[in-house]
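Just one protein chain is left out here, and the rest sit where they should.
Our next item is subunit A:
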Amino acid sequence: MKPPPFAYHAPRDVGAALRTLAQVRGKVLAGGQSLIPLMNMRLAAPEHLVDINRIGSLSAIDATPAGVRVGALVRHSDAEHAGAHPLLTRALKLVAHPAIRNRGTVVGSLVHADPAAELPAVLAVLDGTVRLARWDGRAVEREVPAREFFVGPLESAVEPGELAVSAFFPALAPRTGTAFEEVARRHGDYALAGVCAVVTVDGDARVTAARVACVGVGPVPVVVDVTGACGGVDVPGASGGADVTGAFGEVDMTGASGSAAGGWAEAARAVQEETEPESDVHASAAYRRHLVGVLAERALRNAAREGAAARGA
């Protein structure tokens, strides 16, 4: 249970990190909360580690009206407390335990690309991007959209020699709500299945756009646009105007209006059809498929309700 030996590099700025990565093709060490367990269990044995923990410029959280850019050294807990993006903040509370969130980084979680991890789904549902850099006589950058970034289980688009310098989470449109619903064996464990939803409503609280991303039910986050299934649906409880805050946060299982229940259920079925869950020791494929349907409906309703409540704001 001890990590194998490696050559250690501790660059102090991004340029030095990129030059080192170009030379040694080592692994990047960020928070270490996924890499060090793998090394302790001898499932990974990198010859060179390039530790980015001393590169202060990578700790920036940059919020603009367009969205929030999170540097590669921003820890889960820093991003959570900064509250820079509502869906990111919500998802971070579901990631591991406080002590792990104090070290693990947002960008590290994206690069690690665990199919059950929450943050890749957040980036995917928002159509965010990851900025990668490498050294080619000078720093060369490329911006990779989420749908190209997640390649397979534990596989992202980061090439050997590349450093992920930041990730960009686009801001929500007006009158938009979000939700992240998941089922895990114990709080803080990786989820058996999870769904995050982003729903936009119009001035009359009718759904105009709805997207979900699912975790744990495919090799990469499964993004499904369900606007076709639930577009135009009246958000239950929102018809009275802006005073829906009382209902916000509760899970409405009754389907307050017939058409709405039909719309959400149809959307949930559409989501189930897009997923390819697998069986493992934690849950069967059939159970995961069941979960993803229930969670999709719940997440869509809660996101819609939050969007409707935001109309007054």
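Descriptive notes on the structure:
As a convention for this text, contacts are C-beta pairs under 8 Å (C-beta built on N, C-alpha and C of every residue); 3 or more make two chains touch, one makes a residue touch a chain; residues count from 1.
Going forward, contacts and distances are computed from a predicted model.
For the chain that is left out, the UniProt protein name among "(2Fe-2S)-binding protein", "Iron-regulated ABC transporter ATPase subunit SufC", "Glutamyl-tRNA(Gln) amidotransferase subunit A" or "Cytochrome c oxidase subunit 2" is "(2Fe-2S)-binding protein".
Touch with the chain omitted from the figure is made, among A:Thr20, A:Gln33 or A:Thr105, by A:Gln33. Considering the complete assembly, subunit A touches the hidden chain via residues 1-8, 10, 29, 32-33, 36-37, 39-41, 49, 51, 53, 77, 96-100, 102-103, 186-188.
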